[in-house]
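With one protein chain held back, the other chains of the complex are shown just where they sit.
So, chain A:
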Amino acid sequence: MRYLFRPPATEAAGLLSLPWHQPLEEWDEALLLEVPQRGISRHVVRFTASEGRVFALKEIAEPLARHEYALLAEFEGEGLPSVSVLGICVDRPDDQQAILVTRYLEYSMSYRYLFSGPRAADDPMKLLDTLVELLVRLHLAGVYWGDCSLSNTLFRLDAGTFTAYMVDAETAERHPTLSARKRAYDVDLARERVGAELMDLQAGELLSPEIDPIEIAESLPIRYEALWEEVTREEVFRADEQAIRVAERLQRINDLGFDVGEIELVTSGDGARLRVETRVAEPGQHRRELLRLTGLEVQENQAQRLLNDLRSYRAYLEQRGGSPVPEAVAGHRWVTEVYLPVVGAVPDELAGRLEPAEVFHEVLEHRWFLSEQAGFDVGTWVAVRSYVQNVLPRMPAQLTTPSVIAHRSEAR
């Protein structure tokens, strides 16, 4: 047998002792982790934990495994929203298929939960839009998915909004740019898959009755086209409105969650033609800033939220001390005096239902809500207590992220 792992793969060491020579289906259950609410897969998929981390193992033909391994590694390097791949095991005895190992996307939710949960009917189109955004992002990067579906996507909360991640790249292809034909075909496959997946939930009485699968499926191509147009269209305008129109366009693209890599402005006698090159990677400005100041790794919207709180804490420290506080000092103090105590207030039995940064975001929201009701600022600690008592328990236990479950069963 042969194992190919991508560094940093120290975490892989613990995996080497697993019975790779056996078919996944025959693995001892004690080695595996039950992960609820998974999507539909054509392959045998199992989960396992090692040194506090959770991994997904998929049995799949070797050429496909190698292909997917290479592509996912590439995507991760470029910051495309996809799961992170650890490695593959090939040359297994008795002509068995290869096994692809990916890192489990912690705190992720499947469409099954999202479309059947209590909040689903609020705005199913919003969820669809996160999938559409993912597809647009991949297409901008020249990636043809070939199997875009809800099953092949995982969703993560990012300061109250959802971000979608590509989970399965088996059929994906990389091209320098993607032709309109390939995009259209990909969108068409997605439309059909999404429709079928929702009809499936409906048949299993798992879909909120307000949601119409056909309506959602039909709106996918329309929403895709609208977003694609928005982030790629060339614009022509008069010379005198140039400055304002360029700024507006960039703002609009940023608001949609995309970064602009390069803008090209060609002027002529009667006006200007604007072409923007939309960047495909996840926007990361706030993420990087927060990482630099605090060492915390979170998602972009969460980072923006946390940075705002960090800044107001710094202002508070300066005001109280009467002298300037360096950025780095403020960052360190905010982590130890605010962030960690807040996320640490979550009792063990509720741990793992939400990502810590998302808990922090929700506490800030809750504080705002309580303060509105009270007519004065109730402060962070009142908000934390109330949140942990009244709000967080409403998150279903089935959302508990696998690494926390694994940790609990190890502790037992």
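Everything that follows uses one rule, which is that a contact is a pair of C-beta atoms (placed from the backbone, for glycine too) under 8 Å apart; a residue touches a chain by one contact, two chains touch by 3 or more; residues count from 1.
One rule holds in what follows: contacts and distances are computed from a predicted model.
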Matching the hidden chain's UniProt record against "2-oxoacid:ferredoxin oxidoreductase subunit beta", "Transport permease protein", "ABC transporter" or "4-hydroxybenzoyl-CoA reductase subunit alpha" returns "ABC transporter"
In the whole complex, of A:182, A:249, A:305 or A:367, the residue touching the missing chain would be A:182
The one residue from A:204, A:295, A:379 or A:396 touching the chain left out of view is A:204
Contacting the left-out chain: of A:214, A:244, A:266 or A:397, that is A:214
Missing-chain contact among A:1, A:61 or A:222 belongs to A:61
Omitted-chain footprint on chain A covers residues 40, 42, 60-61, 63-64, 95, 97, 146-147, 149, 151, 171, 176, 179, 181-182, 184-185, 188-189, 191-193, 195-197, 199-204, 206, 214, 217-218
